[in-house]
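Would you mind keeping the following structure in view while I ask a few things?
Note that one protein chain of the assembly has been removed; the remaining protein chains are unaltered in position.
Showing chain A:
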């Protein structure tokens, strides 16, 4: 197990460098960011040259990348164009997004898996058909529609919640955005669990467990569910990364100053330091989440062993 983890960690190094280099190049292709700093007019050439020097934009791209990576390893992610340290932006954005992601994941696990087990055990019954139909609807409606609709109904028409999340972004404020963010994945989790449970409920070991007289609850939770969760865990694991980076739409709708918002702002202002910094961290999160998923396999299914 230990050797496996070390091997995986070592594999992350080339992925990390490749991903950051790609992002760095992509942001650079977008053109000269300094031109956008002076509003609807040309920066005077001397100031523009000074700004380029300040942000290191006057050097060739490979040198910029080398300097940047050197700084990253000493914990310096550079400065955004508004003079704010990128690390400062991260310190503000990541806690918010992590809270949002956690809320979303909890929704996925609690609602998604319960509905999945429920429908998986009652295949073909009205409950099953009803939930299946509902997941279909949720999957086919884009997030921004659900988001705006819930915001309008709950926030404005019925006044149950504040439509915009405050800058503190407490967990109770994040419930609705979290649900919106989770909605599509939640539907997938339901379907995955349902199929997996339905399949495994006919397995030999379940029949054996029933035959030896175990209580139904124990059969479902210990034998059936544990074996059925592998595809679901894979899905949720990769979803952690997707939720953290892909919350741009939800974050904009609900005024959440998280990672998605900072990325959007960074892209609009062509602030390579912001974009590369945030994406780098997201890449790390993604890699670690995947590793965690692989390790969880072994926990869920004793037949899987890593050497």
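Just so we're on the same page, a contact is a pair of C-beta atoms (placed from the backbone, for glycine too) under 8 Å apart; a residue touches a chain by one contact, two chains touch by 3 or more; residues count from 1.
The rule is simple: contacts and distances are computed from a predicted model.
In the listed set "SSS family solute:Na+ symporter/cation/acetate symporter", "Molybdopterin converting factor small subunit", "Peptide ABC transporter substrate-binding protein" or "Cytochrome c oxidase subunit 3", the entry agreeing with the UniProt name of the missing subunit chain is "Peptide ABC transporter substrate-binding protein". Although one chain is not drawn, the whole complex shows that of A:83, A:213 or A:302 it is A:83 that touches it.
The missing chain lies against chain A, touching residues 30-47, 50-51, 54, 81-84, 88-89, 92, 134, 137-138, 140-141, 145-146, 149-156, 158-164, 166-167, 172-173, 175-176, 179, 251-257, 261, 264-265, 267-270.
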